[in-house]
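Working notes, structure below.
Heads up, one of the protein chains got dropped from this complex, but the rest are sitting where they should.
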Amino acid sequence: MAEPLISVRNLKKYFDVGRGKTLKAVDGISFDIYPGETFGLVGESGCGKSTAGRTIIRLYEPTDGEVIFNGENIYQLSRNEMNRIRRNFQMIFQDPYASLNPRMPVEDIIAEPLDIHKAYKSNKERRDRVIELLKLVGLNEEHAQRFPHEFSGGQRQRIGIARALALNPKFIVCDEPISALDVSIQAQIVNLLKELQKDLGLTYLFIAHDLSMVRYISDRVGVMYLGHMMELATSEELYSEPIHPYTQALLSAIPIPDPEVQRNRHRIILEGDVPSPIDPEDNCRFVDRCRFATDRCRKEVPEFREIKKDHFVACHRADEIIKGTIN
Amino acid sequence: MGKLLEVKDLAVSFQTYFGEVEAVRGISFHVDRGETVALVGESGCGKSVTANSIMKLLPMPPAFYKSGQIFFEGEDIVKKSEKEMQKIRGDKISMIFQDPMTSLNPTMKVGKQIVEGIIKHHGLSKDEAKKKAIEMLDLVAVPQPEKRANQYPHEFSGGMRQRVMIALAMVSNPELLIADEPTTALDVTVQAQILDLMKQIQDKYGTSIILITHDLGVVADMSDRVIVMYGGKLMEEGTTHEIFKNPKHPYTRKLLDSVPRLDMDRSESLHSIAGTPPDLYKPPKGCPFFERCDEAMIICKDHMPEKEYHTNSHYSCCWLNHPMAKGATEGSEI
Partner (left out) sequence: MDHTAYTKDMFEKVKRDEYHADRITRPTISYWADVWRRLKMNKLAMTGLVILIIIFIMSILGPYISKFDYREQDWDKINLRPNKEYWFGTDELGRDLFSRAWLGTRYSLLIGVAAALIDFGIGILYGGIAGMASPRLDAIMMRIAEVVYSIPYMLVVVLISVVFSDAGSGTSMFVLILAMTITGWVPMANLVRGQVLALKEYEYSLASESLGASKGWILRKHIIPNSFGPILVNVTLTVPRAIFAEATLGFMGLGLQVPKPSLGTLANDGLAVMPIGIFYQILIPSILISLIMFSFNVLGDGLRDALDPRLRQ
């Protein structure tokens, strides 16, 4: 296997929420992302995936852990060195209505990374690059002078993508880029992202809660729950042979757009809601809703280990589940 | 037994400073007792406006009923006064919304809100109402209902709040429940719970449900019939089975193709629909899907196609149905 582009090691991000309480949004996750792949990070609200994405590109300072890129731990870099690296790390945000400054014309929005890093010599060069980027995402020159509110959600998201591509990054974190869009537009954006990946050799960290879409676009997928990574495997493997009870429940909860299939499925319905990530216990985070929970699960954090080739699970009873001997 | 709800040629527009925006442009459909009808479409297609106009919840101005009728249990809602509507809302027709945080009063305890609803519609004494409120919370599977009734909305999670909304909506056992994107804002595992709950309630009380959503999976799970809306008009209608298995309208087909399914092959590509939905200010004269349709014909631009029935329950509005179109489309079916 090739060298990973990015290695995340034991990443933690805690927030102080006052009164001595700590919100452990990300509590020790480790994984690699290989060049040219799309790594999907899924989970429900509060699982920490968005925080993880933002911490990985150092939008937030981590509480602990390392992210290794090009042999260096990016958290140890100085401000100037970090700025150099930033050209390689970009982000696409969820809300196409909030991620573009309503007072700036599209041209300035897309050119902002170029302006910040002073990456051009003449205004003409800047303009040409902006037009090139617009075309890359399927828009055109006449859109450059308009303002964000004149565009639809899908178009705005494309502007956001154009902005992210301005500095020719290697790695893009896509933080729920399609959640706020209509179904038919989601497909548009996903197809665009796939095309760009092929043409420009990009690597993606794709964060989403829509599991069907994640399965479609990702090569490997990691499932997060309450700050911990529960399972990690290739897309094929995860969706066809999920091991972790949470993954199984998650997959069974997704409705399939086919009435016959959907109504005849065996569904696992979880009890209760997702608990709070504030001051969690030192145990398996899924223990309160897991149908296989034992005492051990209540006391000990399960180890995240490779249980099959390239398939990682954090569950005390994973072996039983694989063998089918679990009750 | 007559139809519970019958909408006839409903047209609703908004008067804005730059002109009229025609949100709903002449739609007709019905809902029978005990069934779930899904109203499917993307943002801007008019489905929310339709729902709100059945409840007469639109601000009038700038909205106005341009034409058409809404018959509920035989009476035309469009003609009813606000006072008459207040008797119907929450009593015979209830609505639940996408974001329960904004539809619940954050400064009032949850139990109190339900009690108020009960007293308003049933005239029970306060103690009786309190008991019933706890019963309702229990019905929607809120654990420890007595304790929870004394809490404020912000102390509930999203899924719990939605359950409270459902409890509030079911307080007087309405004939019709309009659910406007009830699970869109919820996590997938919670969504499954809420959908299950809604099915249980429907089984128990025989409530009719209009389910407004853009999630085709939810539609496949819950609905008996499906209505597809686009650009303020209805494109296709049929039983769930008919729509999913034999979609006739290009938009419906494309919609189904653009949704990735858990059980599909990953190497299949996702079909997307280029472009964006039409602006309903100066809406197009012909078929609203013309600009984005792969199979569009010259006639589609300026002429709106009529309904063509494929079975008793399944129709679509598309020029491809026309006999003269058969020649042009032969051999180019997807």
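First chain written, first letter: the chains are A and B, and each begins at residue 1.
FYI, a residue touches a chain if its C-beta (ideal position, glycine included) is under 8 Å from a C-beta of that chain, and two chains touch if they have at least 3 such contacts.
What you see is a predicted model; the values in this text were computed from it and never measured.
Based on the whole assembly, the unshown chain contacts which displayed chains?
The undisplayed chain, in the complete complex, is in contact with A, B.
From the list B:Ser13, B:Gln162 or B:Thr276, pick the residue that touches the absent chain.
Answer from the full complex: B:Thr276 touches the omitted chain.
Quick one: say which of A:Gln90, A:Thr203 or A:Ser235 touches the chain that got left out.
Only one listed residue reaches the unshown chain, and that is A:Gln90.
Touching the hidden chain in the complete assembly: which of B:His241, B:Arg266 or B:His322 does that?
The missing chain is touched by B:His322.
Using the touch rule from the top, list residues of subunit B that touch the missing partner.
16-18, 62, 274-276, 279, 281-282, 290-292, 294-301, 303, 306, 319, 322, 324-325, 327-328, 332
Go through subunit A and note every residue touching the omitted chain.
Listed in rising order, the touching residues are 54, 57, 59, 82-83, 86-87, 89-91, 93-95, 98-104, 112-113, 116-117, 138-140, 143, 146-147, 150-151, 155, 160, 163, 167.
The working rule: only the chains that are shown with their structure count from here on.
Hey, which residues of subunit A end up touching subunit B in the complex?
Subunit A residues touching subunit B: 44-45, 152-155, 182-188, 190-191, 209, 211-213, 215-216, 235-236, 239, 249-263, 267, 269-270, 272-274.
State the interface residues of subunit B toward subunit A in the complex, per the touch definition above.
42-43, 143, 157-160, 187-193, 195-196, 214-221, 240-241, 244, 254-256, 258-263, 266, 269-274, 276-277
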